[in-house]
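Rest of the complex left out; these chains stay put.
Letters A and B mark the chains in the order given here, with residues in each chain numbered from 1 onward.
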Amino acid sequence: MNKNRLEAFSDGVLAIIITIMVLELHVPEEPTWTGLLAVVPTILSYLLSFLYVGIYWSNHHHVVQLADTVTGGILWANLHLLFWLSLFPFTTRWSDESGFAQVPVMVYGLNLLLAAIAFYILMRALVRHQGADGALAQALGRDWKGRGSPIIYVVGIVLAVFNPLLGVAVYAVVALIWLVPDRRVERYVARLDHDTK
Amino acid sequence: MNKNRLEAFSDGVLAIIITIMVLELHVPEEPTWTGLLAVVPTILSYLLSFLYVGIYWSNHHHVVQLADTVTGGILWANLHLLFWLSLFPFTTRWSDESGFAQVPVMVYGLNLLLAAIAFYILMRALVRHQGADGALAQALGRDWKGRGSPIIYVVGIVLAVFNPLLGVAVYAVVALIWLVPDRRVERYVARLDHDTK
(Lines give C-alpha, C1' and ligand atoms only; values in the text may rest on other atoms or scores of the structure.)
Protein backbone atom coordinates (compact mmCIF):
# COMPACT_ATOMS: atom_id res chain seq x y z
CA MET A 1 0.00 0.00 0.00
CA ASN A 2 1.22 3.40 -1.02
CA LYS A 3 2.31 5.90 1.66
CA ASN A 4 1.53 9.15 -0.19
CA ARG A 5 -1.98 9.52 1.16
CA LEU A 6 -0.81 8.74 4.70
CA GLU A 7 1.58 11.67 4.37
CA ALA A 8 -0.98 13.95 2.72
CA PHE A 9 -3.68 13.24 5.30
CA SER A 10 -1.25 13.65 8.23
CA ASP A 11 0.04 16.90 6.75
CA GLY A 12 -3.53 18.13 6.47
CA VAL A 13 -4.45 17.22 10.05
CA LEU A 14 -1.21 18.65 11.49
CA ALA A 15 -1.60 21.85 9.44
CA ILE A 16 -5.08 22.32 10.86
CA ILE A 17 -4.10 21.53 14.45
CA ILE A 18 -1.18 23.96 14.33
CA THR A 19 -3.36 26.70 12.85
CA ILE A 20 -6.70 26.43 14.61
CA MET A 21 -5.10 27.10 17.95
CA VAL A 22 -4.74 30.70 16.81
CA LEU A 23 -8.54 30.85 16.58
CA GLU A 24 -8.55 30.42 20.34
CA LEU A 25 -6.44 33.53 20.84
CA HIS A 26 -8.81 36.16 22.21
CA VAL A 27 -7.83 39.69 21.28
CA PRO A 28 -6.76 41.87 24.23
CA GLU A 29 -9.62 43.66 25.91
CA GLU A 30 -7.96 47.07 25.67
CA PRO A 31 -6.08 48.33 22.61
CA THR A 32 -2.94 49.09 24.68
CA TRP A 33 0.44 47.55 25.44
CA THR A 34 -0.90 46.59 28.89
CA GLY A 35 -3.73 44.81 27.12
CA LEU A 36 -1.23 42.95 24.96
CA LEU A 37 0.87 42.02 28.01
CA ALA A 38 -2.18 40.38 29.57
CA VAL A 39 -2.45 37.92 26.68
CA VAL A 40 1.28 37.10 26.59
CA PRO A 41 0.84 33.86 28.63
CA THR A 42 -1.82 32.78 26.14
CA ILE A 43 0.51 33.50 23.24
CA LEU A 44 3.36 31.61 24.95
CA SER A 45 1.15 28.56 25.52
CA TYR A 46 0.16 28.79 21.83
CA LEU A 47 3.86 28.96 20.94
CA LEU A 48 4.66 25.86 23.06
CA SER A 49 1.93 23.81 21.38
CA PHE A 50 2.96 25.18 17.96
CA LEU A 51 6.51 23.95 18.68
CA TYR A 52 5.21 20.56 19.73
CA VAL A 53 3.11 20.09 16.60
CA GLY A 54 6.07 21.33 14.54
CA ILE A 55 8.37 18.77 16.21
CA TYR A 56 5.90 15.96 15.55
CA TRP A 57 5.48 17.03 11.94
CA SER A 58 9.25 17.16 11.45
CA ASN A 59 9.81 13.75 13.12
CA HIS A 60 6.89 12.25 11.21
CA HIS A 61 8.45 13.57 8.01
CA HIS A 62 11.81 11.96 8.87
CA VAL A 63 10.44 8.60 9.94
CA VAL A 64 7.84 8.08 7.21
CA GLN A 65 10.28 8.97 4.42
CA LEU A 66 12.34 5.91 5.38
CA ALA A 67 9.29 3.64 5.17
CA ASP A 68 8.63 1.87 1.89
CA THR A 69 4.98 0.89 2.07
CA VAL A 70 2.30 1.01 4.78
CA THR A 71 -0.20 -1.54 6.09
CA GLY A 72 -3.67 -1.14 7.57
CA GLY A 73 -2.09 -1.44 11.02
CA ILE A 74 0.25 1.47 10.29
CA LEU A 75 -2.67 3.61 9.06
CA TRP A 76 -4.35 3.09 12.42
CA ALA A 77 -1.18 3.64 14.46
CA ASN A 78 -0.95 6.93 12.56
CA LEU A 79 -4.60 7.86 13.25
CA HIS A 80 -4.00 7.01 16.92
CA LEU A 81 -1.14 9.51 17.01
CA LEU A 82 -3.25 12.14 15.22
CA PHE A 83 -6.02 11.64 17.78
CA TRP A 84 -3.79 12.62 20.72
CA LEU A 85 -2.27 15.48 18.74
CA SER A 86 -5.76 16.73 17.87
CA LEU A 87 -6.42 17.16 21.59
CA PHE A 88 -3.51 19.63 21.96
CA PRO A 89 -5.72 22.69 21.22
CA PHE A 90 -8.17 21.46 23.88
CA THR A 91 -5.62 20.82 26.67
CA THR A 92 -3.64 23.95 25.73
CA ARG A 93 -6.76 26.09 26.01
CA TRP A 94 -7.79 24.54 29.33
CA SER A 95 -4.32 25.10 30.84
CA ASP A 96 -4.31 28.67 29.65
CA GLU A 97 -7.88 29.61 30.60
CA SER A 98 -7.47 28.14 34.09
CA GLY A 99 -4.42 30.36 34.61
CA PHE A 100 -2.19 27.25 34.60
CA ALA A 101 -3.97 25.49 37.46
CA GLN A 102 -2.72 22.13 38.78
CA VAL A 103 -5.12 19.68 37.14
CA PRO A 104 -5.23 21.23 33.63
CA VAL A 105 -1.42 21.41 33.53
CA MET A 106 -1.23 17.73 34.58
CA VAL A 107 -3.76 16.83 31.88
CA TYR A 108 -1.70 18.77 29.33
CA GLY A 109 1.35 16.74 30.36
CA LEU A 110 -0.66 13.54 30.12
CA ASN A 111 -1.69 14.56 26.59
CA LEU A 112 1.98 15.11 25.67
CA LEU A 113 2.85 11.73 27.22
CA LEU A 114 0.12 9.86 25.31
CA ALA A 115 1.16 11.51 22.03
CA ALA A 116 4.78 10.44 22.68
CA ILE A 117 3.66 6.85 23.37
CA ALA A 118 1.53 6.90 20.18
CA PHE A 119 4.53 8.09 18.17
CA TYR A 120 6.60 5.26 19.67
CA ILE A 121 3.91 2.73 18.67
CA LEU A 122 3.86 4.15 15.12
CA MET A 123 7.64 3.87 14.86
CA ARG A 124 7.59 0.28 16.13
CA ALA A 125 4.86 -0.60 13.60
CA LEU A 126 6.94 0.91 10.79
CA VAL A 127 10.12 -0.89 11.92
CA ARG A 128 8.28 -4.23 12.35
CA HIS A 129 6.86 -3.95 8.81
CA GLN A 130 10.29 -3.18 7.36
CA GLY A 131 12.38 -5.62 9.37
CA ALA A 132 15.00 -5.06 12.05
CA ASP A 133 17.77 -4.50 9.52
CA GLY A 134 15.74 -2.01 7.46
CA ALA A 135 16.80 1.61 6.93
CA LEU A 136 14.47 2.84 9.66
CA ALA A 137 15.69 0.48 12.40
CA GLN A 138 19.28 1.45 11.64
CA ALA A 139 18.57 5.18 11.45
CA LEU A 140 16.78 5.22 14.77
CA GLY A 141 19.52 3.27 16.52
CA ARG A 142 19.36 3.73 20.26
CA ASP A 143 16.82 6.59 20.09
CA TRP A 144 17.56 8.05 23.51
CA LYS A 145 15.33 11.09 22.83
CA GLY A 146 12.30 8.93 22.04
CA ARG A 147 12.87 6.80 25.12
CA GLY A 148 13.78 9.68 27.44
CA SER A 149 10.90 12.07 26.63
CA PRO A 150 8.12 10.03 28.31
CA ILE A 151 10.22 9.87 31.52
CA ILE A 152 10.66 13.64 31.53
CA TYR A 153 6.91 14.13 30.90
CA VAL A 154 6.15 11.98 33.96
CA VAL A 155 8.58 14.09 35.99
CA GLY A 156 6.80 17.23 34.71
CA ILE A 157 3.37 15.84 35.60
CA VAL A 158 4.53 14.94 39.14
CA LEU A 159 6.16 18.35 39.61
CA ALA A 160 2.94 20.05 38.42
CA VAL A 161 1.24 18.63 41.53
CA PHE A 162 3.42 20.91 43.63
CA ASN A 163 3.95 23.78 41.19
CA PRO A 164 2.12 23.84 37.86
CA LEU A 165 4.44 26.42 36.29
CA LEU A 166 7.41 24.15 37.09
CA GLY A 167 5.57 21.39 35.20
CA VAL A 168 5.12 23.65 32.17
CA ALA A 169 8.82 24.54 32.34
CA VAL A 170 9.73 20.82 32.25
CA TYR A 171 7.43 20.26 29.22
CA ALA A 172 9.16 23.21 27.51
CA VAL A 173 12.55 21.57 28.18
CA VAL A 174 11.47 18.47 26.22
CA ALA A 175 10.48 20.72 23.30
CA LEU A 176 13.92 22.37 23.41
CA ILE A 177 15.66 18.96 23.45
CA TRP A 178 13.80 18.05 20.27
CA LEU A 179 14.35 21.41 18.63
CA VAL A 180 18.04 20.68 18.56
CA PRO A 181 17.87 19.15 15.09
CA ASP A 182 17.73 15.39 15.11
CA ARG A 183 20.73 14.53 12.99
CA ARG A 184 20.36 10.76 13.34
CA VAL A 185 18.18 10.24 10.30
CA GLU A 186 19.83 12.98 8.25
CA ARG A 187 23.28 11.54 8.96
CA TYR A 188 22.04 8.08 8.01
CA VAL A 189 20.59 9.32 4.74
CA ALA A 190 23.81 11.19 3.97
CA ARG A 191 25.87 8.04 4.68
CA LEU A 192 23.52 6.02 2.49
CA ASP A 193 24.01 8.48 -0.36
CA HIS A 194 27.74 8.34 0.14
CA ASP A 195 27.91 4.53 0.21
CA THR A 196 25.94 4.12 -2.98
CA LYS A 197 28.24 6.45 -4.92
CA MET B 1 -9.41 11.94 -15.82
CA ASN B 2 -6.70 11.79 -13.20
CA LYS B 3 -7.60 10.70 -9.66
CA ASN B 4 -4.89 12.61 -7.75
CA ARG B 5 -6.95 15.70 -7.10
CA LEU B 6 -9.93 13.60 -6.01
CA GLU B 7 -7.66 12.06 -3.37
CA ALA B 8 -6.08 15.37 -2.39
CA PHE B 9 -9.41 17.17 -2.04
CA SER B 10 -10.98 14.30 -0.08
CA ASP B 11 -7.94 14.13 2.21
CA GLY B 12 -8.28 17.86 2.83
CA VAL B 13 -11.99 17.71 3.63
CA LEU B 14 -11.62 14.61 5.85
CA ALA B 15 -8.63 16.15 7.66
CA ILE B 16 -10.69 19.25 8.41
CA ILE B 17 -13.79 17.31 9.52
CA ILE B 18 -11.75 15.12 11.85
CA THR B 19 -10.00 18.13 13.35
CA ILE B 20 -12.63 20.83 13.65
CA MET B 21 -14.71 18.68 15.96
CA VAL B 22 -12.10 19.39 18.61
CA LEU B 23 -13.00 23.07 18.29
CA GLU B 24 -16.39 22.10 19.69
CA LEU B 25 -14.84 20.68 22.85
CA HIS B 26 -15.63 23.18 25.59
CA VAL B 27 -13.03 23.25 28.32
CA PRO B 28 -14.29 22.03 31.72
CA GLU B 29 -15.85 24.75 33.83
CA GLU B 30 -13.69 23.99 36.87
CA PRO B 31 -9.97 23.19 36.70
CA THR B 32 -10.45 19.92 38.63
CA TRP B 33 -10.68 16.18 37.93
CA THR B 34 -14.43 16.45 38.60
CA GLY B 35 -14.57 19.15 35.94
CA LEU B 36 -12.75 16.86 33.51
CA LEU B 37 -15.08 13.94 34.31
CA ALA B 38 -18.04 16.12 33.34
CA VAL B 39 -16.70 16.51 29.80
CA VAL B 40 -15.83 12.82 29.36
CA PRO B 41 -19.07 12.04 27.44
CA THR B 42 -18.24 14.91 25.08
CA ILE B 43 -14.74 13.54 24.56
CA LEU B 44 -16.11 10.03 23.96
CA SER B 45 -18.58 11.32 21.36
CA TYR B 46 -15.66 13.16 19.74
CA LEU B 47 -13.69 9.89 19.80
CA LEU B 48 -16.56 7.97 18.14
CA SER B 49 -16.85 10.48 15.31
CA PHE B 50 -13.04 10.60 15.00
CA LEU B 51 -13.08 6.81 14.58
CA TYR B 52 -15.82 7.04 11.98
CA VAL B 53 -14.00 9.66 9.90
CA GLY B 54 -10.82 7.59 10.28
CA ILE B 55 -12.62 4.48 9.03
CA TYR B 56 -14.02 6.35 6.04
CA TRP B 57 -10.63 7.81 5.24
CA SER B 58 -8.98 4.38 5.46
CA ASN B 59 -11.68 2.70 3.31
CA HIS B 60 -11.60 5.59 0.82
CA HIS B 61 -7.84 5.14 0.63
CA HIS B 62 -8.21 1.39 -0.07
CA VAL B 63 -10.98 1.70 -2.64
CA VAL B 64 -9.67 4.68 -4.63
CA GLN B 65 -6.18 3.21 -4.94
CA LEU B 66 -7.65 0.36 -6.98
CA ALA B 67 -9.37 2.79 -9.33
CA ASP B 68 -7.57 3.80 -12.50
CA THR B 69 -9.26 6.99 -13.61
CA VAL B 70 -12.33 8.92 -12.49
CA THR B 71 -15.31 10.41 -14.32
CA GLY B 72 -17.47 13.45 -13.60
CA GLY B 73 -20.05 11.10 -12.07
CA ILE B 74 -17.45 9.70 -9.66
CA LEU B 75 -16.41 13.23 -8.64
CA TRP B 76 -20.01 13.94 -7.65
CA ALA B 77 -20.51 10.58 -5.92
CA ASN B 78 -17.44 11.53 -3.90
CA LEU B 79 -18.76 15.02 -3.10
CA HIS B 80 -22.07 13.42 -2.05
CA LEU B 81 -20.16 11.25 0.44
CA LEU B 82 -18.19 14.25 1.71
CA PHE B 83 -21.43 16.17 2.23
CA TRP B 84 -22.81 13.58 4.67
CA LEU B 85 -19.46 13.24 6.39
CA SER B 86 -19.26 17.02 6.77
CA LEU B 87 -22.45 16.88 8.84
CA PHE B 88 -20.81 14.59 11.44
CA PRO B 89 -19.56 17.52 13.57
CA PHE B 90 -23.09 18.97 13.55
CA THR B 91 -24.95 15.76 14.51
CA THR B 92 -22.22 14.78 17.00
CA ARG B 93 -22.48 18.14 18.73
CA TRP B 94 -26.28 18.00 18.85
CA SER B 95 -26.27 14.48 20.35
CA ASP B 96 -23.73 15.54 22.93
CA GLU B 97 -25.24 18.92 23.87
CA SER B 98 -28.70 17.40 24.28
CA GLY B 99 -27.24 14.87 26.73
CA PHE B 100 -27.91 12.08 24.18
CA ALA B 101 -31.63 12.72 23.84
CA GLN B 102 -33.79 10.49 21.64
CA VAL B 103 -34.19 12.62 18.50
CA PRO B 104 -30.57 13.87 18.19
CA VAL B 105 -29.25 10.31 18.64
CA MET B 106 -31.65 9.07 15.93
CA VAL B 107 -30.51 11.91 13.64
CA TYR B 108 -26.87 10.98 14.32
CA GLY B 109 -27.67 7.40 13.30
CA LEU B 110 -29.45 8.66 10.20
CA ASN B 111 -26.35 10.67 9.34
CA LEU B 112 -24.21 7.52 9.71
CA LEU B 113 -26.69 5.61 7.55
CA LEU B 114 -26.71 8.22 4.78
CA ALA B 115 -22.89 8.35 4.76
CA ALA B 116 -22.79 4.54 4.44
CA ILE B 117 -25.23 4.66 1.53
CA ALA B 118 -23.18 7.42 -0.11
CA PHE B 119 -20.03 5.29 0.25
CA TYR B 120 -21.86 2.38 -1.32
CA ILE B 121 -22.92 4.58 -4.26
CA LEU B 122 -19.32 5.77 -4.72
CA MET B 123 -18.05 2.16 -4.73
CA ARG B 124 -20.67 1.13 -7.28
CA ALA B 125 -19.73 4.12 -9.49
CA LEU B 126 -16.05 3.12 -9.31
CA VAL B 127 -16.79 -0.55 -10.06
CA ARG B 128 -19.16 0.34 -12.92
CA HIS B 129 -16.48 2.57 -14.50
CA GLN B 130 -13.84 -0.17 -14.20
CA GLY B 131 -15.93 -3.15 -15.21
CA ALA B 132 -17.17 -6.16 -13.22
CA ASP B 133 -13.92 -8.06 -13.68
CA GLY B 134 -11.72 -5.10 -12.64
CA ALA B 135 -9.43 -5.18 -9.62
CA LEU B 136 -11.94 -3.32 -7.47
CA ALA B 137 -14.90 -5.64 -8.14
CA GLN B 138 -12.75 -8.65 -7.32
CA ALA B 139 -11.19 -7.13 -4.20
CA LEU B 140 -14.55 -6.15 -2.75
CA GLY B 141 -16.04 -9.58 -3.39
CA ARG B 142 -19.09 -10.18 -1.27
CA ASP B 143 -18.52 -7.11 0.91
CA TRP B 144 -20.57 -8.29 3.90
CA LYS B 145 -19.38 -5.35 6.03
CA GLY B 146 -20.55 -2.76 3.52
CA ARG B 147 -23.92 -4.50 3.14
CA GLY B 148 -24.38 -5.25 6.84
CA SER B 149 -23.57 -1.82 8.28
CA PRO B 150 -26.73 -0.02 7.02
CA ILE B 151 -28.88 -2.76 8.59
CA ILE B 152 -27.13 -2.37 11.96
CA TYR B 153 -27.55 1.43 11.76
CA VAL B 154 -31.28 0.97 11.23
CA VAL B 155 -31.38 -1.34 14.26
CA GLY B 156 -29.50 1.31 16.27
CA ILE B 157 -31.90 4.07 15.15
CA VAL B 158 -34.92 1.96 16.14
CA LEU B 159 -33.38 1.05 19.50
CA ALA B 160 -32.64 4.74 20.13
CA VAL B 161 -36.41 5.33 20.21
CA PHE B 162 -36.55 3.26 23.40
CA ASN B 163 -33.10 3.96 24.81
CA PRO B 164 -30.80 6.50 23.12
CA LEU B 165 -27.65 5.22 24.87
CA LEU B 166 -28.37 1.74 23.50
CA GLY B 167 -28.53 3.30 20.04
CA VAL B 168 -25.12 4.93 20.55
CA ALA B 169 -23.75 1.56 21.72
CA VAL B 170 -24.98 -0.08 18.50
CA TYR B 171 -23.35 2.66 16.40
CA ALA B 172 -20.10 2.07 18.31
CA VAL B 173 -20.32 -1.65 17.51
CA VAL B 174 -20.32 -0.85 13.77
CA ALA B 175 -17.18 1.25 14.28
CA LEU B 176 -15.51 -1.67 16.08
CA ILE B 177 -16.46 -4.08 13.27
CA TRP B 178 -14.74 -1.78 10.80
CA LEU B 179 -11.73 -1.16 13.05
CA VAL B 180 -10.86 -4.82 12.70
CA PRO B 181 -8.56 -4.20 9.73
CA ASP B 182 -10.23 -4.90 6.43
CA ARG B 183 -7.86 -7.45 4.96
CA ARG B 184 -9.90 -8.04 1.80
CA VAL B 185 -8.20 -5.39 -0.32
CA GLU B 186 -4.81 -5.88 1.28
CA ARG B 187 -4.95 -9.63 0.68
CA TYR B 188 -6.01 -9.04 -2.89
CA VAL B 189 -3.14 -6.64 -3.53
CA ALA B 190 -0.70 -9.10 -1.94
CA ARG B 191 -2.03 -11.92 -4.15
CA LEU B 192 -1.76 -9.67 -7.20
CA ASP B 193 1.86 -8.95 -6.36
CA HIS B 194 2.51 -12.62 -5.89
CA ASP B 195 0.88 -13.66 -9.15
CA THR B 196 2.84 -11.21 -11.25
CA LYS B 197 6.15 -12.45 -9.87
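By our rule, a residue touches a chain if its C-beta (ideal position, glycine included) is under 8 Å from a C-beta of that chain, and two chains touch if they have at least 3 such contacts.
This structure is a prediction, so every number in the text was calculated from the model and none was measured.
Whole-complex copy count, one sequence throughout, 2 copies displayed: 4.
The working rule: only the chains that are shown with their structure count from here on.
Between the two copies, chain A and chain B, the Cα superposition rotates by 90°, quoted to the nearest 5.
Separating the centre of chain A from that of chain B, both taken as means of CA atoms, is a distance of 26 Å. Residues of chain A that touch chain B in their complex: 1-2, 5, 8-9, 12-13, 15-17, 20, 23, 71-73, 75-76, 79, 82-83, 86-87, 89-90, 93-94, 97-98, 101-104, 107.
Those residues of chain B whose C-beta lies close enough to touch chain A in the complex are 7-8, 11-12, 14-16, 18-20, 22-23, 25, 27-28, 31-33, 35-36, 47, 50, 54, 57-58, 61-62, 65, 179, 181-183, 186, 189.
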